[in-house]
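Here the complex is missing a single protein chain, while all its other protein chains stay put.
And then subunit A:
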Amino acid sequence: MREQLPRLYWTARTLVGDDAEDAVQDCMVKAFERFDQLNDLAAGAAWLRSILVNCCRDRLRAKARQPGEVEFEEAERFSLYRKIAYEDPFPYSDSLHLDFLQEFGREDVHAVLRRLPELYRIPLVLVYMDGFLAKETAAILQVPLGTVLARLHRGRKLFEKQMWDYAQENGLLKEASR
C-alpha cells in the first residue's frame, strides 16, 4: 500500500483537488476494513483504485454538475487541433500545436480535468493518466466496457474543449505570444 500512495494521491488530486489527502485517508481505512476481499495481490492496484474512486465520489456528490446537451453537441464537433490551427495563437511558430501543449503545466492539466463532470473525468484519469486499460477501468467502475468507451470518447472531447477555454481564461496564450 505504501508504494501506491503517490499514485493514489495524484489520482485523488485530479478527482477532488484539495480534498485529495482526506480521500486517500478514507481509502486507506476502507482498504484495511475490506482487506479480506482481496484474494489476488496482483489485482491490488485496481482494487485500491476502485475504493479510492468511490471515496472521491462521496466527496464529489455534493458539488456535482452535469453539462447540458448543448454543451455536448458543441464539444462533439470541437477539434482542438483545428481550433489551434485556425486561431493561430503563436504566429511566429512552426510547431504551434506543440507550443500550445507546452503552456500546460501539471497543475493546469489537473485544473482542466477538474472542470469535467466526474462521469467523464474518472475514466479519463484512470486510462490516460494512470495507465489502466479500458477493460480494467470497466471492472474498477463496475460498468460495461461499452459504457467506459463511450464516456472516454465524450470525455476526451470535453477535455479538448475545456483545454482551449482554460487557456483563454487563464491567459496562457497571451503570455506565449509576447
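Quick note on the criterion: a residue touches a chain if its C-beta (ideal position, glycine included) is under 8 Å from a C-beta of that chain, and two chains touch if they have at least 3 such contacts; residues count from 1.
Following the convention adopted for this analysis, contacts and distances are computed from a predicted model.
Missing chain, UniProt name from the options "Biotin transport system permease protein", "V-type ATP synthase subunit D", "Dipeptide/oligopeptide/nickel ABC transporter ATP-binding protein" or "Putative zinc-finger domain-containing protein": "Putative zinc-finger domain-containing protein". Hidden from this view is one chain, which touches subunit A at 1-2, 5-7, 9-11, 14, 21, 24-25, 28-29, 32, 79-81, 97-98, 101, 104, 106, 109-110, 124-125, 127-131, 134, 149, 152-153, 156, 160.
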